[in-house]
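The structure appears below as structure tokens.
One protein chain omitted, others in place.
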Amino acid sequence: MSIATDDRYNTLEKSMKKLGYDKSALIETLHTAQETFGYLGIDTLKFIAKRLRLPYSKVYGVATFYNYFRLKPKGKHNVVVCMGTACYIKGSNKILEKIEQKYGIKVGETTPDSVLSLLSARCFGSCSLAPVVVYDDVPKGKVTIEDSLCDIEEMIK
Amino acid sequence: MITSLNELKELADKKKCTDDNSRQELRVCMGSSCMSLGSAELGKSLQDELQSRELNDRYKIKSVGCSGLCANGTLVSHCNGNESTLYEKITTSDAKDLVDSIQNGGLLKDKMCDIAQPFFAKQTKIVLENAGMIDPDEIEDYIAHGGYIALFKALDEMTPKEVIEEVKISALRGRGGGGYPAGIKWESVSKVISEQKYIICNGDEGDPGAFMDRAVMESDPHRVLEGMAIAGYACGANKGYIYVRAEYPLAVEKLSRAIKQATKLGILGENIAHSNFSFSIEIRLGAGAFVCGEATALIASVEGNRGNPRQKPPHLTDYGLWGKPTVLNNVETLANIAPIIKNGGAWYKNIGTQNSSGTKVFALTGHIKNTGLVEVPMGTTLRELIYEIGGGIPDGKRFKAIQSGGPSGGCIPEELLDLHVDYESLKNAGSIMGSGGLIVIDDSSNMVEIARFFMDFCRSESCGKCTPCRVGTTELTLLLDKFIKKEATKSDFELLKEMCEVLKSASLCGLGQTAPNPVLSTIKYFESEYLEGIGDD
Partner (left out) sequence: MIREKVRVKTFKINGVDVTGQSNQTILEVARDNGIEIPTLCHLEGLSCVGSCRMCIVEIKGSREPTPACTAKIKEGIEVTTNSSKIEATRKMILSMMFSERTHTCSTCVANGDCELQNKSVELELQHSQVPYLNKRFEIDASHKNFVNDPNRCILCTRCIRVCDEIEGAHALDLAGRGLSTRIIHDMDEPWADSQSCTSCGKCVYVCPTGALYEKDVSEEEVIKKRGIILELVKNRGKY
């Protein structure tokens, strides 16, 4: 699909326009782009760079600095294990290990069939419910290893 | 539009009057914690129950922010005039029973939460006074609870200098970690001559295990806006930015709505209350970088750059956002401002300890019974926090240490439990106040592993700009691994300590300078666990 006919670029253009094509609103624009496209592809980044009149290398540099931005498409489903302190001392690292083992992927990776992406977060601020796992944007607290494996199976079914 | 203090008070009275004379309230916590336990569905079930019994004219469901006892969520309080009953661990399956009992004027006894227990009784709420009480989506509710009176009072009756004086008298210190006196920071910016100045609110609560600021932004967003506007008036700034973590979507939503509402009522915008003072606020999103909690990195990020910090001086008060004088305060600091202006600096100074006035919100987590948010006067002892308010250590385990200050802080052992918590006492104990995360660690944990956890965190969050932090955090993580595997040597232990000193003294910003703290404090109090990691030479 070309940029001219792809509605998603329209959405992105509108959001930049709303912010007055403000160079300093690059991070806001990247957020919008990721929401719209699901990830930040090179074409999307180049489009943003041109519209905001920013150097390519700078836009790429910003996009790769922040953990929140993905440069590759994620799987159909995603599971995020919180690795904040409270979750860690309640065993979230063990949950993460088990998921890695079971699906044969490391944190930040997606299964070869593009069904599941495994991510970790530094803290959701839901520490009183530690350990916390987020399944497709729905957080769940006080998770056990068995729970998490069941919940993932349920999610990707 | 509200253009004077009188109009504001009229609106407050009107709202109070309609609320008092109308329906009883079922306040359902919609904080992130309770939301992840399904409080949104619960609210809906309760609504359906009321609907099906045609009780909507007598009761209403109100979405409120965090009441603190997150461990026992979802919390629901039933308010009938001045009387209120708190219920805990309410799920959708309890909706019917709950409505049954209140309809009959009774109580749902087995779900009642005792508000006389130390968790509630020992708290002093200033920052969180409205949390769990008001609907964060309604500006009128905030106003009915005394909101924006401080701003209008400042504009009507006080000069900027008097506002600063009041904040100086209060001796309020920055709640983000550094503990720099807020009034003095404001004063230095107010004295710089510049056409443009900025107020930035740091809502990038990055410490893992800390969620005080999230609760304030979600439960009482207007309080933050009011604090920023007062700061703007005092310092001569007409533009504010709130930098919020992208991981806090609910906080972003609440703040955006609050800004819109305040602007619509003329509480933000041009010539507020017919004065010469104009102030507008914009939200800027973080994107997952802990280092952006550091002042200069945060500025870089607000400007749309990589969050690399820069060497200070120049300080932000002289050279901040886009090179203009800037006040950067954290959420909790700004949330204290309105009460200080309303009640006077002396009132605030009276709370807390000699060197650290006021209250502090702590996030209690880890191996502790009552996990959640608590607000206590400075000077409360760790023992009170852990054993009275926190309810002690669960599962029959023993207390081992408490970690404060996140990755920049340290671990405090049992022998210091009677420490009166304030900025100085924690520093003397080898930790820091930090933003207020308190993580309780029981005797099943290995302290070297805890230290390694924090070092690894700093490693993955190091921006990579300066050599000591970029390389040092990796080197230290690998070295700690050797101790955990019991493969370290005596010279490794020396190198560990040496590298910690280098990071502390030579790193560019606070992240690298404080990264060794968890290691140094665990060496200080739990050296034997390191020595156990040294294999036979």
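Letters A and B mark the chains as written, and numbering starts fresh at 1 in each.
Note that in this section a residue touches a chain if its C-beta (ideal position, glycine included) is under 8 Å from a C-beta of that chain, and two chains touch if they have at least 3 such contacts.
Just so it is clear, the structure is predicted and the values come from calculations on it, not from any experiment.
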Tell me which of B:99, B:143 or B:463 is the one touching the absent chain. B:463
Chain not shown: contacting residue from B:47, B:238, B:355 or B:474: B:474
Missing-chain contacts on subunit A, rising order, are 42, 45-46, 55-61, 64-65
For subunit B, residues in touch with the removed chain: 193-194, 289, 306, 310-311, 313, 323, 459-468, 470-475, 478-479, 495, 498-499, 501-502, 504-508, 513
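The rule we apply is simple: only the chains that are shown with their structure count from here on.
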Can you check how far apart subunit A and subunit B are, centre to centre, with Cα atoms defining each centre and the answer in Å? 25
Help me check something: in the complex, which residues belonging to subunit A touch subunit B? 22-28, 30-31, 58, 61-62, 65-69, 83-90, 121-130, 132, 138-141
Of all residues in subunit B, those that touch subunit A in their complex: 32-33, 35-37, 70-71, 73, 205-211, 214, 246-248, 284-290, 301-307, 363-367, 371-373, 403, 406, 437, 439, 441, 445, 450, 453-454, 457, 461, 463
